[in-house]
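See below for the structure under consideration.
Heads up, one of the protein chains got dropped from this complex, but the rest are sitting where they should.
Then we have chain A:
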Amino acid sequence: MIAATLRRRASRRVLPGFGLSLGVTLTFVSLILLLPLTSLVGQLSQLSLSQYWFLISDPRILASYRVTLLAAAVAALFNAAFGLLMAWVLVRYEFPGKRLVDALMDLPFALPTAVAGVTLATLYSSQGWVGRWLETLGLPIAYTWVGIALAMAFTSIPFVVRTVQPILEDLPSEVDEAAVTLGARDGHAFRRVILPHLWPALVTGTGLAFVRSLGEFGAVIFIAGGKPFETEITSLMIFVKLQEYDYAGATAVASIVLATSLALLLVINLWQGRFTRRLHGGGA
């Protein structure tokens, strides 16, 4: 019946290719996305509730949630500040090498995470170029949660820059002029006049950076060192459980990670949707 309804609707369409593209897309989505994800549900359904609770509330796993959340939050906040600064400098000022700096902002997305991981671990180890120097100041980075936050921050740099940049570019210069003509100081004018335009994009970018950091694996594991209860991130715990053939344990923890990131993504999408509608004048 659904097929018939769809066909009836399709016959009213002008453009060709509805059936073909629907068929290809649904086949692909079912085989590549949905089927593997249902296998996770299947594996979970074999666990009783108390078994599930036992697996996800193991003290070592709880410690990994804490480290992951803390490091991801610090990384996201760093990127909120750094991304805002970079977007501002790239949009508002001219300086030699600007195009190069702009292009470099995308490096963390283009560079494989494992490469970023070994490079940061080498740079910030106690013998590394930067780590040696920080060690003498009493600031060890490698094998601490700070190192984890650093790696997470590196891989999610582009999110804030690239969400704030276009909004800043589209901001009419009258906004500035009004504030400056009225005699507002720079910092005050920025907070009161520019920031209200930017903060929806800033929150979106920071949220995306946070979600990405929660799931990051390749960039983090090398610099983290994997000390139980201290520098083990949750994706590493899943990986370790898989290597021990503890599929039930890995799946239980994975379900927490998956549910958290999907919920956050949903919130970000709703937030962005509300904001976009308001921009286009519809809604409240």
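We take it that a contact is a pair of C-beta atoms (placed from the backbone, for glycine too) under 8 Å apart; a residue touches a chain by one contact, two chains touch by 3 or more; residues count from 1.
Quick note on the criterion: contacts and distances are computed from a predicted model.
With the options "Sulfate ABC transporter permease subunit CysW", "FAD-binding protein", "Carboxyltransferase domain-containing protein" or "3-oxoadipate--succinyl-CoA transferase subunit A" in hand, the undepicted chain maps to the protein name "Sulfate ABC transporter permease subunit CysW" (source: UniProt).
Only one residue from A:Leu55, A:Ala71, A:Ala142 or A:Ile157 touches the chain missing from this view: A:Ile157.
Of the options A:Tyr52, A:Trp88, A:Trp199 or A:Phe275, the residue whose C-beta touches the omitted chain is A:Trp88.
Residues of chain A that touch the chain left out of view are 6, 9-10, 13-18, 20-22, 24-25, 28-29, 32-37, 39-40, 42-43, 82, 85-86, 88-89, 92-93, 95, 97, 99, 101-120, 122-123, 129-130, 153-154, 157, 173, 176-177, 179-181, 186, 189-190, 193-194, 211, 214-218, 222, 235-236, 238-239, 242, 247, 250-251, 254, 257-258, 261-262, 264-265, 269.
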